[in-house]
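First the structure, which I've put down as structure tokens, then a few questions once you've had a look.
Only a single protein chain was left out; the remaining protein chains are all shown in position.
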Amino acid sequence: MSDKLMISRMGASVPDTIWVQGRNLCTELLGKIGFAEMTWLELTGELPSKAQTTLLEAMLLTLVEHGATPMAIATRLTYLGAPEALQGAVAAGLLGMGTTFAGTAEGAAKMLYAGLKDAPADADIDTIAKTIVDRELDAGRPIFGIGHNLHKPIDPRTPVLFAIAEQQGYRGRFVDLIEAVAAAAEARTGKSMPVNATGALGALCCELGLDWRLCRGLAVIGRSVGLVGHIAEEPRNPIAKQIWMHTEEEIARSVAIANAKQGQDA
Amino acid sequence: MSDKLMISRMGASVPDTIWVQGRNLCTELLGKIGFAEMTWLELTGELPSKAQTTLLEAMLLTLVEHGATPMAIATRLTYLGAPEALQGAVAAGLLGMGTTFAGTAEGAAKMLYAGLKDAPADADIDTIAKTIVDRELDAGRPIFGIGHNLHKPIDPRTPVLFAIAEQQGYRGRFVDLIEAVAAAAEARTGKSMPVNATGALGALCCELGLDWRLCRGLAVIGRSVGLVGHIAEEPRNPIAKQIWMHTEEEIARSVAIANAKQGQDA
Amino acid sequence: MSDKLMISRMGASVPDTIWVQGRNLCTELLGKIGFAEMTWLELTGELPSKAQTTLLEAMLLTLVEHGATPMAIATRLTYLGAPEALQGAVAAGLLGMGTTFAGTAEGAAKMLYAGLKDAPADADIDTIAKTIVDRELDAGRPIFGIGHNLHKPIDPRTPVLFAIAEQQGYRGRFVDLIEAVAAAAEARTGKSMPVNATGALGALCCELGLDWRLCRGLAVIGRSVGLVGHIAEEPRNPIAKQIWMHTEEEIARSVAIANAKQGQDA
Partner (left out) sequence: MSDKLMISRMGASVPDTIWVQGRNLCTELLGKIGFAEMTWLELTGELPSKAQTTLLEAMLLTLVEHGATPMAIATRLTYLGAPEALQGAVAAGLLGMGTTFAGTAEGAAKMLYAGLKDAPADADIDTIAKTIVDRELDAGRPIFGIGHNLHKPIDPRTPVLFAIAEQQGYRGRFVDLIEAVAAAAEARTGKSMPVNATGALGALCCELGLDWRLCRGLAVIGRSVGLVGHIAEEPRNPIAKQIWMHTEEEIARSVAIANAKQGQDA
């Protein structure tokens, strides 16, 4: 067998003690820290400051619930088929937290880190923003974290998140940069393209110094709460079976119309 | 299409407002409540008291991290194969939160609710406990939430959780009952069978009045944090590939030994 | 480290050879056997007879596709959110193959194996069937594999599957028993309660001598084909976004009606 060591410092257990990140779960953590602090501890190996905790809590809350999303529908349909396995219903919903939704926070954070990577302290943020916008739009790519189909002219979550960041001393150059990117995109396209909630989350991940890959992780953690919430509501307000039946009926109706139309055309 | 209404009151959005459980996300929740309060709100539709929040936070923390569990290993192996989809790696780990692990909290809560369902206020808890223990052991079934392979003679998490519950005014008959069940099981079997952490969580779910089905949901929420934590550690301390290689080597070694032994026996 | 051997005989690889179930993939399997034979080999470690292959293929085909099922909808919604991870979209759909749908085949097979476990060769099938039906209905439980919401008075798949089994020499006492169970259930309830497709699959699993736990596995294998099929159709006929939008609209409409009604009642 390989001589290479297999190191992990996440946790360990002996009969009378459970260690989490090198801390005693029972004497140092339970009843001493909150759930958001535990999240930070798991992600970084350190306990957060009060300011970091406050900002992280707001970020985690942002993506918990957004009504009948594709993820929430998938969870409720899966729970209908496999009520014995709540974990499977939550997993099914989380699987939709991909590039289309949560991936934009990740993409925004990656873009912001890259944009400021080698930038000197006095670099002109607007110039960097314009370079990013031109590069992405010239290549025909969307700019992560900018614009929203529903929330117009602004995404109401963004100013609240940035205000909390400012109160906690975490409004810095990454927030400046994404706001400059939004302004540059508006200037070039002539369309309203404000920073959306995933863009704000991406910028705040950078302000907190978290790996851009973990943006999606924060989205997954927050959404897991929301998906358990949907399972909790399903017995009170059952909608899964109706969504199924409506879909079958709508497809049958649509196919009949399409077939009749083909018949007429023939 | 069916005339039946399709009601859900989890959340709704209009361009300038996002409603979560009938509350304005941006003005009433973000920066105003913590992540555990949001979890309670999602599960019940109400905001929790301070005491409920404190107890829920301890419960959520309990199952976040337990080192290299089967779930954590599954998550890290999946991340090795599909690093483009962090959500899939978390989902893979959550899928192991079934009857063997998280299901015992659920089973304990169900057992405790049933045990006290029609019990008058002055019912004798010890008698109820003995009835439960005799029924389960006579049928050859394990008693949910009692005993632990590693944490002996007691599970160190249980007294801490029950102490927090007592401080917050939530140590009631359900805690009494599971302690009585443990005592009755020890009396009958002569073996040490203390209340374990999942038993404690099940009892506290009952004290908080949460549906027993949601015990597994709390486990899933807490563990989602831990699994994202394992993904965060994997780049620093990569172990997924080693687990895979060790397993292949160990199987090859074992099969060679078994085959050689069969040859000798023949 | 433990001295216990870690044995698995599923497969092994050396630079120039890949072994699957002790057979050389490249010289004994590829181009020599079909996909259903490979499935049998994986499940049992043996290659099937021609009759077993024919029956297994019919069984696998039965559950591949049933239109816009909850599983297919979950897959398509997940693909909308995470198109970078087709495997996640298939997984999301498979997670709905639980007790409600695939579990009935499993339950039927378990019931049939138990019913004939200690029965002598000349046992009276009708008497065994009546015992099962009385026990289940007296306990208020549904009988697995009997009755169907849509497919009445008979499930058209059942006679076809049983005819194929008969042609291949696999119509035996388990098929007799489930037909007797259906007849006994009809006699007792006065309602039409024919053997449905999952009941037929459960009986045929028993005829083939497969573990009842693997019934759900056959359903999962078959359905994985169907779910990839739905992903293949989605770009041609995109419906995922419409299902999401319809659901949001229907909930908004329903909640408005319900709220207005509450206002009138007040």
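For reference, chains read A, B and C in written order, and residue numbers begin at 1 within each chain.
The definition used in the following text is that contacts are C-beta pairs under 8 Å (C-beta built on N, C-alpha and C of every residue); 3 or more make two chains touch, one makes a residue touch a chain.
Computed from a predicted model, the values in this text were never measured in an experiment.
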item: Among shown chains, those touching the left-out chain; value: A, B, C
item: Among B:M10, B:L41 or B:M97, the residue in touch with the chain that has been omitted; value: B:M97
item: Residue in contact with the excluded chain [from A:I7, A:A114 or A:A187]; value: A:I7
item: Omitted-chain contact residue, chosen from B:I33, B:A89, B:V181 or B:A200; value: B:A89
item: Chain not shown, touching residues in chain A; value: 5-9, 12, 82, 84-85, 87-88, 91, 95, 247, 250-252, 254-255, 257-258
item: Chain B residues that touch the omitted chain in the full complex; value: 67-71, 73-74, 77-78, 80-85, 88-89, 91-93, 95-101, 103, 239-240, 242-244, 246-248, 250-251
item: Chain C, residues in touch with the chain not shown (by the definition above); value: 1-2, 4, 6-18, 20-21, 25-27, 29-31, 33-36, 38-39, 42-44, 54, 57-58, 60-62, 64-68, 72, 85-88, 90-92, 94-98, 102, 150-152, 154, 156-157, 160-161, 163-164, 211, 213-214, 216-218, 220-221, 224-226, 228-233, 235, 237, 239, 242-243, 245-246, 249-250
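The rule is short, and it goes like this: only the chains that are shown with their structure count from here on.
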item: Leader among chain pairs (count of C-beta contacts); value: A-B
item: Most distant chain from chain C by Cα centroid; value: A
item: Interface composition of copies chain B and chain C: same or different, split at half; value: same
item: Rotation, 0 to 180 degrees and nearest 5, that superposes chain A on copy chain B via CA atoms; value: 180
item: Separation of mean Cα positions, chain C and chain A [Å, integer]; value: 35
item: Interchain centroid distance [CA atoms averaged], chain A/chain B, Å; value: 24
item: Per-residue overlap in chain C, given as positions that touch at least 2 other chains; value: 82, 84-85, 88, 91, 95, 247, 250-251
